[in-house]
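Of the protein chains in this complex, one is absent; all others appear in place.
In order of appearance the chains are A, B, C, D and E, and numbering begins at 1 in each one.
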Amino acid sequence: MSEFESDLEGQSYLIRDIVARVLAEDIGPGDATSRAVIPPETRAAGQLLAKESGVVAGMEVARECFQQLSSQTEFAAVKHSGEHFEVGEVLATVQGPARALLAAERTALNFLQRLCGIATLTRKFVDAVAGTGVEIADTRKTTPGIRSLDRAAVRAGGGKNHRTALYDGILIKDNHIRLVGSVSAAVQAARSKAHSLFKVEIETTNLDQVREALAASADIIMLDNMSLEMMGKAVKIIGDRALIEASGGIELDEVAEVAAIGVDIISVGTLTHSAPSLDISLELSPIE
Amino acid sequence: MSEFESDLEGQSYLIRDIVARVLAEDIGPGDATSRAVIPPETRAAGQLLAKESGVVAGMEVARECFQQLSSQTEFAAVKHSGEHFEVGEVLATVQGPARALLAAERTALNFLQRLCGIATLTRKFVDAVAGTGVEIADTRKTTPGIRSLDRAAVRAGGGKNHRTALYDGILIKDNHIRLVGSVSAAVQAARSKAHSLFKVEIETTNLDQVREALAASADIIMLDNMSLEMMGKAVKIIGDRALIEASGGIELDEVAEVAAIGVDIISVGTLTHSAPSLDISLELSPIE
Amino acid sequence: MSEFESDLEGQSYLIRDIVARVLAEDIGPGDATSRAVIPPETRAAGQLLAKESGVVAGMEVARECFQQLSSQTEFAAVKHSGEHFEVGEVLATVQGPARALLAAERTALNFLQRLCGIATLTRKFVDAVAGTGVEIADTRKTTPGIRSLDRAAVRAGGGKNHRTALYDGILIKDNHIRLVGSVSAAVQAARSKAHSLFKVEIETTNLDQVREALAASADIIMLDNMSLEMMGKAVKIIGDRALIEASGGIELDEVAEVAAIGVDIISVGTLTHSAPSLDISLELSPIE
Amino acid sequence: MSEFESDLEGQSYLIRDIVARVLAEDIGPGDATSRAVIPPETRAAGQLLAKESGVVAGMEVARECFQQLSSQTEFAAVKHSGEHFEVGEVLATVQGPARALLAAERTALNFLQRLCGIATLTRKFVDAVAGTGVEIADTRKTTPGIRSLDRAAVRAGGGKNHRTALYDGILIKDNHIRLVGSVSAAVQAARSKAHSLFKVEIETTNLDQVREALAASADIIMLDNMSLEMMGKAVKIIGDRALIEASGGIELDEVAEVAAIGVDIISVGTLTHSAPSLDISLELSPIE
Amino acid sequence: MSEFESDLEGQSYLIRDIVARVLAEDIGPGDATSRAVIPPETRAAGQLLAKESGVVAGMEVARECFQQLSSQTEFAAVKHSGEHFEVGEVLATVQGPARALLAAERTALNFLQRLCGIATLTRKFVDAVAGTGVEIADTRKTTPGIRSLDRAAVRAGGGKNHRTALYDGILIKDNHIRLVGSVSAAVQAARSKAHSLFKVEIETTNLDQVREALAASADIIMLDNMSLEMMGKAVKIIGDRALIEASGGIELDEVAEVAAIGVDIISVGTLTHSAPSLDISLELSPIE
Partner (left out) sequence: MSEFESDLEGQSYLIRDIVARVLAEDIGPGDATSRAVIPPETRAAGQLLAKESGVVAGMEVARECFQQLSSQTEFAAVKHSGEHFEVGEVLATVQGPARALLAAERTALNFLQRLCGIATLTRKFVDAVAGTGVEIADTRKTTPGIRSLDRAAVRAGGGKNHRTALYDGILIKDNHIRLVGSVSAAVQAARSKAHSLFKVEIETTNLDQVREALAASADIIMLDNMSLEMMGKAVKIIGDRALIEASGGIELDEVAEVAAIGVDIISVGTLTHSAPSLDISLELSPIE
């Protein structure tokens, strides 16, 4: 078994830093209750238990929370990144010094519940377009400060990551077009000034913009907040001359229809900005 | 108008640090698109516009996002912390160097949409128990790394903050009780070992535990995941000998019933762990 | 033997960060003398020796200083947190690479001497009120930047910690009262606005304030800088309707008298702001 | 009036970082009492008042504490670094948002009381040797984490700083000598391996070592823990062939005698490790 | 004049952090010489003077060095990013508190000399291929820790930036090919797993690899360490079916020949890893 359950390996320092910061947020100068109530030598064991069904993500973050507080804590994942689980299933087991387990509990669960929530919602979108070859992608509408974790959760759910941030991709949006004057001026500037390893994607909101983007040889054309009908026309206009991405508040119950139109990618902000948290509990018992 | 719109004054350094970290997450070594497409001297102005109705929170965080990237950016809040807004209302206006506005946009909106989402959901819970004198409180199930902001959003929505973290209150939970053996042993340890400024709250899941907590003179008794019927009996048993807090997955459509039973506080994790993001947009236009 | 000698377990990251920062303060880009004088392969062993009698605190901090500089350094505590030692006793032994020991020496001793000094002075106050049931508590008048360590030293000396900081307790002081207008207005505001897990303590300087505090149902009443006589009257007025804390420059030679009056807690700033450092030395000898 | 009252100018970033860290230690997520009791719009003014006589140090640190929490706070020093003050004198005045003043108060006073304590004790030592030309110097036995402030306080008291840390001076101590075998081997190694801008100082504990140090052409010879009689002999042996420093637990009541022997420098650890804190108060009143 | 002379605007926080760290490296607890020799009230003025001809870069970094140490320092750039200067020309003037100027001097010059060195060497390469339409690009062989500054200097010299780092572009190198088995397997994996906004570039060292890369539809083909002759053949094979980048130790005296072959981009590690520093001096004189 490798150090990390998900595909975040090589990023252990990133998880370590985030977890250290968030543990400090909850523990600060110490856990007043456990310090008063639990003797320092008490040891405990417990299970992370699913109270709802879903998809695993963030297991390596939960592990880090528990292990960062005590080198004596053992954490064993039972379910791994991307696996489905049912209500009542054990996701992981943990044992170690009781004070350390109690201090890590809430932080570990906050991460795990949020990240499983994202993976689970992503899986629903992915399942809804199954067989169409359309990719479900995330956006930059992520939880402030833990984008890397949100993105790994999207991958765990079967989604694909869009660009990470402003620095690793060219995406010309409505504001850019308004500020620079036209679709073609924007695409041309991007081509000549950005480094050569970037494709150029542009957001369009009507068919004229779609045609202008095509004329400017944009690599990827985003159809933003269009009706199904307008998207259909856009897809016909574009053909295979550019990759097509649909975006803009697309809900779970309409995603299959959008996929059927023939777009390549559907990007969904709600995966990360509004996925409900999944209920997971930790019950501890004393051990020798 | 003071520096901050909410009651976070005196915490400006905290907002500054969080915003700096999250801006770095999205901008890193630079905004590839704007650097290529927008000339450095372009200036722009725009409005933060509500696409859904709700309650304001996080305005001071959005302000900080925009101003941290350029000292030339002007941000004017139109709606302030705790105020209600309708679809189509302008929440704030912003103007300054276009590149700086574009680089801050997503981070500012991510914060604002999330925090307004929390304030809006909190307001719904608060309205549902209006007139009962019952307080709606948050929990520690907050967004990892930005708990202070989540808590301010709860206050903006009319909710009351529970303890901040493990360090500023005694709350004996089921795991503590199992590990230490009994409700009374736990309450007694808390009394004698914690500092004198803390009350002692204990979580109970059945009426025997409620009685034992009362016998041990707990200051606050939490009724956790009880049925309405059991809560009713617990409230009668306790009377005014302790403060009563109801907790455990209480939904918006049942909160009024819970309040009617006679508890003092209802704490609701969903306020911060699952509030849907509110849709807010920023449209920029070039200015001289 | 657990990782830490004192009750700071679960806080190892805090000690690690403080020690790293303070070692950097003394070592910076390197120990000029040892680098010039001591060959890199030289190994040494030595003893931390008490030059005065006292009470142990901070042993885990000294350990961290030595071990952080070299994974090859072995540190063995002979005396543990809270134990008394006489002049000439060995407190701990250390061995490892000589340069690492020499670089850590002053920092380790600065911590240990200061923290043992606090524990030792605390023990004198605690002994002076032995048998009365009165608690000796610390204040927020701690060494800037290492409050957690000062507080652990107070516990090692048998004292009890007061609130940690501004965030984990309500203590209404003279300045608050002057600014808000009255004792009762202040207590009432605290009750309604702070979270429910806090008791309310108020500082009083005369008997009128004591009576007003009682009327406002303050949980704890601090008698600040009162004469013995006034304290006696205050204790009679309060009876068991509130916890009573005496404070304000109480010296070691008068603490027994204050305790005899019938207060519950005596808080003593001098424990942490003026405890003299205890003399401890480290003598190193070369080993194979 | 320059930005800083003491000779710490050019080090403002250092003070800013220390103060930020220590304010965070005391305020964390917020001042629970003031947030509950004091309305956000309340403004206040007050005086930093001496309850004991002494010498000013750390005024620029106190200023930074107050100003870092609110840009609206005005701080005016009345007494400046190195000046003497009597009981009852006003050291500084402050006004601004009441919550910000209250949140900064304890941290500002903790710094100021500690640093004035160091300056005051240093002045006593300096006065005791007045007219002899002997310098009173500090040691590395400073408060962990704020050595720069301790050293500035020593200067404010009229003392002279010894080396800052391990990196800016060669001082061969008893442990070095034992590990390397002899005084002359140590001095010779220091000469050849350290950079040329360093003099070489060596600690001696008997007259044989003094003679050996002289023979090895040490630039400065420290007489460590010697009796007055032995120091007298050492001074005669050395003459003006090296600078002479006396060290080792020299008390205020014996420092004049040591100075009279003819040493050049007397270094005193107690200046920074055991100077009692000076009592200074802040009384606030509401203003318009 | 905008805040920054180069195109680093919107990155001021990045420059601020780098400069703070590097100033700390040189100043630490203080400038021993100036503190001893220069009275605190002395003010000075001076000029940054070119001792060699070259191209400006890093002026905004030098400015930050001087201004970060004192808010009273005025810095006026005379030459701006990308401008050529001759021996003896004034690049900038500075005035302010003498101690602050002296403390910043070396750090400011270290940055400026290094960055002007990079811009100057870049300009030579750019001039050598003038008129061919070939772009001179940098590599990831930059100064550890200040890559953003190195890259801005390359832009100032007329070069174009390649990808910033491992995270913002796909470049399959020899090691990847060896590890994954073939050029086509690598290109195919990159296409399907990386996000859609990335083109795929692959490094080739012989004509078979070039053909295989073409067959796999790589967007950009790097000719690595090929002879002029082999590059010529590769260019003919590729035609306009992919962008062509030449790389691998290409020297200034051969770059024109490489450009003439018909490649699109020439990337040159030596721009940043071995550009000699440019000699620039600062002479200060006292002012009123």
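Criterion: a residue touches a chain if its C-beta (ideal position, glycine included) is under 8 Å from a C-beta of that chain, and two chains touch if they have at least 3 such contacts.
From a predicted model like this one, the values you see are computed outputs, not experimental measurements.
Among E:59, E:77, E:129 or E:146, only E:146 touches the chain that is left out of the view.
Looking at E:55, E:77, E:98 or E:119, the residue that reaches the missing chain in the full complex is E:98. Panel shows chain A; residues 2-3, 7, 9-14, 147-148, 164-165, 168 of it touch the chain omitted from the view. In the full complex, the hidden chain is touched by chain E at residues 18, 21-22, 25-38, 42, 44, 46, 98, 102-103, 105-107, 109-111, 113-114, 117, 140-147, 165-176, 178-180, 186, 189-190, 192-195, 198, 249, 269-270, 273-274, 276-277, 279, 282-286. What chain D contributes to its contact with the hidden chain is residues 137, 160-164, 167-171, 195-199, 201, 220, 243, 245, 264-265.
Here, only the chains that are shown with their structure count from here on.
Central chain (C-alpha centroid nearest the global protein C-alpha centroid): B. Separating the CA-averaged centres of chain D and chain E is a span of 44 Å. Chain A and chain D have centres, each the mean of its CA atoms, that are 52 Å apart. Note: centroid distance chain A to chain B, computed from Cα atoms, is 22 Å. Annotation for chain C: residues 28, 147, 164-165, 167-171, 195, 198 touch two or more other chains.
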